[in-house]
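The complex appears here minus one protein chain, its other protein chains still in place.
For subunit A:
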Amino acid sequence: MTTYILKRILQAIPVFLGATLLIYFMVFAMPGDQIAALFGDRQPNPALLERLRAQYHLDEPFIVQYFYYITGIFRLDFGISFSGQPVIEILARTFPVTLRLAVMAVAISFVLAIVIGLFSALRKGGIFDNSMLVVALIFLALPIFVLSFLAQYFLAVQLGWFRPTVGARNDWGDLWLPALVLGFSVYATTMRLTRSSTIETLNQDWVRTAYSKGLPRRRVIPVHVLRNSLIPMVTDLGTVFGILMVGATVTEGIFNVPGVGNTLYQAIIRGENPTVVSFVTVFVVVYVLINIVVDLIYGLLDPRIRYVSS
């Protein structure tokens, strides 16, 4: 098991280097003069422009810029934003907020998806199953920004059940509304996955065996059916987390959540290469790490995988 974990972590290093190089190149290739844009419609003094460009190494070729960046990372120096803040501080400030939001969204989505998916599977083709299919399709079809605006206008502004934006208060309890929206945006896929995987499990021999041994339904469903149906869900969890970290960019903007998505969006607008690359890099790292964790949980749930890999 330990070598398996080590191998997975070592594999992450080329992924990390490749991803940063690619992202850096894409940001670098973005046209336009970011430093000139700092001055708005005004023409800045050329000498000042030169000095500012030199300060951010923008006058150097791409590979030199990347070299500065990547060697900085090993000293935990992720560069400086145009506002003079170390990017690592911005990360440290915004990341926990987005993580809270993502964890809440995943929790909401999975609890609902598993409960509703299970019941749908047990009553396959019934009224409940069909109406839940319609609901899932609606959530699947609604773009996340539409869902966000609808929730914000009706649930917060009109009904007053939530605060319309998050802002300074961004503890667990304050993130309910964006977490619900994010949760529902990924809910449909997970629910349908639970349903189909449960139906498949229900038809397995061992379930029939369990029933024929005389085990009661309340024992067969949670232990024999659910546990085995959860395996594909765990793989799904890795993808969902990835989607959420990125999907947060839209939601965080609408609900004014001071997280990574919001900050990344602002940084892209301003063309702050160090900030953009560092944020996207962290996305990549998180995604890789979560997938390692997912693979480990997979092993715990399904002993066959554990034995094969060790």
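Note that in this section contacts are C-beta pairs under 8 Å (C-beta built on N, C-alpha and C of every residue); 3 or more make two chains touch, one makes a residue touch a chain; residues count from 1.
Going forward, contacts and distances are computed from a predicted model.
Think of the chain that is not pictured: of "Histidine kinase", "R-phenyllactate dehydratase small subunit", "Oligopeptide transport system substrate-binding protein" or "Sulfurtransferase", UniProt labels it "Oligopeptide transport system substrate-binding protein". Considering the whole complex, the residue from A:G160, A:G173, A:P216 or A:P303 that touches the absent chain is A:G160.
Screening A:G84, A:G173, A:P216 or A:P303 against the full complex identifies A:G84 as the residue touching the chain left out.
The chain omitted from view is touched by exactly one of A:Q65, A:S120, A:S197 or A:T263, namely A:T263. Against the chain not shown here, subunit A presents residues 30-34, 36-45, 47-48, 51-52, 55, 82-85, 90, 93-94, 149, 152-153, 156-157, 160, 163-165, 167-168, 170, 252-256, 258, 262-263, 265-266, 269-271.
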